[in-house]
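A protein chain is absent from this complex, but the other protein chains hold their places.
We just call them A and B in the order they show up, numbering each chain from 1.
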Amino acid sequence: MIDDGAEPAAAEAVNAVDRFWESTVNGRSMRLKVPPAKRLLDLVRDDLGLTGTKRSCEIGRCGACMVLVDGAPVNSCLMMAYQCAGRDIVTIEGIADENGGLHPVQRAFLEEGGYQCGYCTPGMIVSVKALLDAVPDPSPEELEEALSGNLCRCTGYGGIIRAVRRAIEEGRENR
Amino acid sequence: MLLNRRNSGDRWRIRPDGPGKVTGGLAYLTDLTAPGMLHGLVLRSPHPHARILSVRTEAARSLPGVAAVLTRRDVPGLNRFGIARQDQPVFCEDRVRYVGDAVAAVAAKTPEIARRALGLIEVAYEPLPIADDPELALRPEAPQLHPDGNVLHSKTFRTGDVGPIFERCARVVEETYVTPRQMHAYMETEGGLFVPGENGGVAVYAPTQHGLMDRLQLARILALPKERIRVVSSPIGGSFGGKDELNVQPYGALLALATGWPVKIHNSRRESVRAGLKRHPMIIRMKTGTDENGRLLAHRVRIIADTGPYATLGAEVLNFATEHAVGAYRFGCVDAESISVFTNNGMSGEFRGFGGNQAIFALEGQMDRLADLLGMDPWEFRRMNLKSPDEPGPFGQPIAKTDGLAVVWTAVKESRLWRERTEGASAAGSSGLRNDKDRLPASEGSGQPQKAEERSPWMKIGIGAAMVMHGAGLGYGIPDPSGGRLALRGDGKIEVAFGFEEFGQGLLATLELMLIERFGFAPGDIRIVIGDSDAVPDSGSSTASRATSMMWRSLGLLQRPFEEKLLRAAAEVCGVPARQLRLGAGGVWGRESGERALSYEALAGRLAEPIVCEASTSYPVSDTDIVGAHYLYAYAAVAVKVEVDGRTGRVRVLDQFHAVAAGPVMNPQGYLGQIEGGSSMALGYALMEEAAMERGKYATNNFDTYLIPTIADLGGSVEVWPIEDLPEGDEHGPRGVGEIGSVGLAPAIAEAVRRAAGVRIDRLPIDPARLQEALPIGGMAVMSDDR
Partner (left out) sequence: MSGTVGMPASTSTVWHPRDASEACRLKKRFGSGAVYTAGGTLLRTQWEAGQRPEPAHLIDLSGIPEMRGIRTEGGELAIGALTTLAVCRRDPYLQARFPLLAEAARAIAAPSIRNLATIGGNILSAVGDSLPVFLVYKARLIWREGEAERAEDAEDWLERGGEETEASVRLLLQIRLPLDDSPEKAGRTFGFYGKIGRREAFVPSLVTTALTGRIAPDGQLRGVRLAAGDGKTVPRRFPLTESRLEGAAADDGAVRLLHRLLLEQYKPAPDPFATAEYRKLTAANLAASHLWQAIRENAGRGEG
């Protein structure tokens, strides 16, 4: 028996149009005046200038705009500002450590060539990080499931699979 | 040797554009913004074919926040574009011919205002009858799209009269193949930033495969000298041929010039689908005959291509398809006639493979059918009829001599997969041949591959293979110049400049590795300049698998003069003879001392002006008079294993083997990526992709209905086996591999499916309904005492 997720941000019937949107983005507190129905994708790209989150299909079918919300991958084109108010948001720009050192998943993509044009790569890396945070040693089925919402047109996924496997192996060695 | 990271040693390198891609720090051109930037949108036709009665823009113009509303009256120059033939209107005048046709464009302070303004533009249309079937469009009573009718182009290649020969043939196969409208589906849709300049010019930051061609086309439209237009065109979030032609650039540039403000345009996916290019759907009829021993005697080809409403590269694609419908085989007599037809369907144009994908699907289908009819092994049948290295190309034209066909044929013949087909699974399995550890094992579970002994009765396995001979370069009759530049700049950087583009293929990485290996430079010595019309020489288009060849050739031409100039300058500075020096990592080194004599920075500091060398060359061309005939080819053979679920007719690709003969591997990671990535497009082409149209309108408008493969479709093993040998004396070096991986898998899958399910595939994507059986459990039930 569990309760399904976080408490709502604001338990009041009034509409939230005049409220500030407050959240943590990549570890920094943010306070913005944005319409509550604004898409997180637009908020991140246009208001915060974080363009690593990519715009592509805008209906959640490609994963190019994937971000983490409280650690879970979410398509930022589907999520509206009010839905993620008060939550912890991490974009691709927040995946590396504070000194700019690459995350092991980023390093694995770089070394294995798990990308070509690179447009799907931020979303792909966000999804892989979420997977490995939750399941450090996923089975092939778990990997397929976890990345089934991230389209890549260039690689045929071969390099991506090799990169994920490398990240898994490194994680294993460092445990 | 299998191509992978392990076997590539230190040639497997981190791409120079990699860090920006994995961190999200790399700004694509659609990520750019500018202060005061306006947002542009294009109003496109709701009708596949209609007369424009009137266009009224007053209401849109008067909407607060709207900076400009442009129509055909606002185009200062040529109101047309097209790489090969300028027949596509920037803004339509009196007629729209497809649902992507542009009628007006708006720039406004916000995307929302721009969107509202589009809704306020009043266009009165009178819908016209449509031509949405290329065969019907050829009839005289069909609606005519253009003053000269509905034929864009036709191509004929005939070596004799096939009619009497077919009568002598012991075996004849006649088949009609139908191929789908495939979408490039690059992840980054078209768009960019357009910035007006102080000199009345404009800077265009928008993806294309040939920045200087965009500049030329925009100069015509804007009535500006080319020099006042700067085109910055890389990096690019995928193109596959789809961004070579102009797309949003005319609208962005016109709006920026009209308003005096930077304008951003970034197509929604829906807009991209609606307006953008697709692969030509083709109907290919082939009749092919052999003697009783299986020797090909006659080959008749009829191709009808649906090119959509305007030319772009439709004629060139048709020429290519015709050439590749003849392909690698020694036919006694060939009679090929092709026609590219205007319709009110979506735009067709350049797409990776360039017409070869359609033609080779049909051609290889003929080979498998004939072999079957003859009772021969299909691979042996091919060998018997493949041309020898001394024979001319498909159009009878002289071609560069290589053993490509024979070596890729042999590689598949000896492959684990083909041995499994001919000798059975155990024979191939026990051979201990390649066991690729670079892929996760195939998944198990419901609807997924299982070990043979556990396989359900409805799961059927088949293995098929196909040959590919694919031309590179633009072909005879189309100017195909290229060139590049090397310089030692004042800051001590070795600057290499080419007019090529990086759309993901790894051009930057290939170029960097070429410089390291050819000159001994360290990565840190090098600065690569591409994708900026103000800064690059004319290298021609990054298309037709030509860029790698042209960089290799240009650097070959540049090497001696550049080295000589640098060493001479260094010799003066160091006071030693130039012959005692050599170029190396970080600077000029003493040949004997083995020590660095001078850093590039120090050398540059002593120069009055930079050392610059330029090279001009052009893509090798055949000595022929047949337009489009190629001189250089790459060769591939593909074997594939599939599983067909008889309950659902669904096909899963389990295992692929690609042998590719394209000369030396310039960049292992890029090469592997091109073959793997190309083959995943072919997998989509074979199994799921079709931009369906109903009465001239797309039925698939986004990735919820236009399906491309996900990781779950590509769980199987993919082995890539490059064959690098070239004949002694070959002076053409590496052939490009950007397209060839996208061609052979589809026909190989078709044959594998035939082996598995006993059904011949003549149409892509494969319709599962044709592979389905009613209750495919026959004879396997465990309890039958009741019957």
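List of remarks:
The rule is simple: contacts are C-beta pairs under 8 Å (C-beta built on N, C-alpha and C of every residue); 3 or more make two chains touch, one makes a residue touch a chain.
On a predicted model such as this, the values are computed, not experimentally measured, just so you know.
When the omitted chain is restored, the residue from B:M1, B:L53 or B:A699 that touches it is B:A699. The missing chain, though absent from the display, is touched by one residue of A:T91, A:Q106, A:S127 or A:T155; that residue is A:S127.
As for the chain not pictured, it touches chain A at residues 1-5, 8, 10-17, 35-39, 42, 58-61, 63, 66, 69, 72-75, 77-80, 82-83, 127, 144-146, 148-150. Residues of chain B in contact with the chain left out of this view: 41-44, 46, 99, 111-112, 115, 118-119, 121, 123, 268, 270-271, 274, 446-447, 456, 458, 646-650, 652, 687-688, 692, 694, 697-699, 701-702, 704-705, 707, 709-713, 768-769, 772-777, 780-787.
Following the convention adopted for this analysis, only the chains that are shown with their structure count from here on.
Residues of chain A touching chain B in their complex: 45, 50-59, 61-62, 64, 91-93, 95-96, 102, 106-107, 109-113, 115-122, 125, 140-141, 143-145, 147-162, 165. Chain B makes touch with chain A in their complex at residues 5, 12, 14-15, 17-28, 30-31, 184-189, 235-238, 240, 266, 268-269, 438-445, 503-506, 669, 672-673, 676-681, 683, 702-704, 708-712, 714-715, 718.
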